[in-house]
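Left out: one protein chain. Kept in place: all the others.
For subunit A:
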Amino acid sequence: MTDKTAHTGKNTGGGDVRLTGISKAYGSFNAVHPLDLTVPQGSFFALLGASGCGKTTTLRMIAGLEDPTTGTIHLGDTDVTDLPPYKRPVNTVFQSYALFPHMDISENIAFGLRRRGIKSVKKQVDDMLELVQLGDKARHKPHQLSGGQQQRVAVARALINHPQVLLLDEPLGALDLKLRRQMQLELKRIQTEVGITFVHVTHDQEEAMTMADQVAVMNGGRVEQLGAPADLYENPQTTFVANFLGTSNLIEAEVLETGGSDVLVTAGGGKLRVPGDRCTSAVRQGGKVLVGVRPEKISLAHADDAGSIADGRNRVTGRIADSSFIGVSTQYVVNSPAGAELQVYEQNIERDTRLVPGAEVVLHWNPAHTFGLDAAQDIDAGVETVEDAG
């Protein structure tokens, strides 16, 4: 076994994954533009994006299944760019699981250990089966297991090798919604238990936010934004991130004043305040800016009660176009001079029966919850793609 020397076998520590100027081109098509990315050791890291954004290609380059066109990949201090996949201390959970159909479950799980010349694998295989709660299925063939069970076998088969990094390529894509939720928690539990770096590729923004410590949102072969889930959600830097992660109301506005800590803008005849430090681009008087606010931050008041709204809040008047009751909350669509089809999510605590389609309303929110984006971008970037990817 020549690979035994190159492979460290155990997680020896000091192992951030460092991608430097990595890119991949197929002919004239650039799947991944040169990007730099550091995945901290022991973290749960998600690559999030719609299909075709380059996230899987990036993952496959870390695995060694794809040769980068430019750039280098480091695991800790080791340059693994030119190592073949079977010499990298990295294992993958494939989207289709790729379990070997001619082997039973325990043979599948033992595969990696055996290839590295380890003879007594029984105990480790049993422990691994225990970890993924499949102890009674050791002698079954993969096709006799349900999708969720196969998925757990795929995780066990990779984890048993104690890789420095575990790569997960949309591992939950083929499962139904309920099972997916369950497996999200399960994977998170396993990651916490073994402490191995997980790099998880997904198009499901909720999945990425639930599981990951750090999320890199990818679009068109580039990383749009990198950060903790809450940070990405609260402070999107681009319209793509604002729309792809959850829902955002983006209003085109003109800058009136830039003097104080807040920027004063005007949209559809009304005035709004945006905290200056939450504007991603330099704003100048008379220039354009996209004003953003999340639907759940907005409160809805009937026009008759407009007087009781506290001073200092951002206000937009409009008319309810549609409302849908979904249990914990009611989702309203409001048309206003400032922008069409603004989304508002109201908690169902004290429901105002006057808030029905056709009613005149005032939308109001704390200016601190407002963010400003560069108006030069496509305001709808990342909106449609969410549906496509599903």
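The rule we apply is simple: contacts are C-beta pairs under 8 Å (C-beta built on N, C-alpha and C of every residue); 3 or more make two chains touch, one makes a residue touch a chain; residues count from 1.
Rule of thumb we're sticking to: contacts and distances are computed from a predicted model.
*Asks:* Would you kindly match the missing chain to its UniProt protein name, picking from "L-lactate dehydrogenase complex protein LldG", "Isoquinoline 1-oxidoreductase subunit alpha", "Pyruvate synthase subunit beta" or "ABC transporter permease"?
*Replies:* Per the UniProt record, that chain is "ABC transporter permease".
*Asks:* Which of these, A:74, A:141, A:188 or A:354, touches the one chain of the complex that we don't see?
*Replies:* Touching the chain that is not displayed is residue A:141.
*Asks:* For the chain left off this view, which of A:33, A:74 or A:116 is in contact with it?
*Replies:* The single option touching the absent chain is A:116.
*Asks:* List the residues of subunit A that touch the chain left out of this view.
*Replies:* Residues of subunit A in touch with the missing chain: 2-3, 7, 63-65, 84-87, 90-92, 94, 96, 98-102, 104, 111-112, 115-116, 139-141, 144, 157-158, 161.
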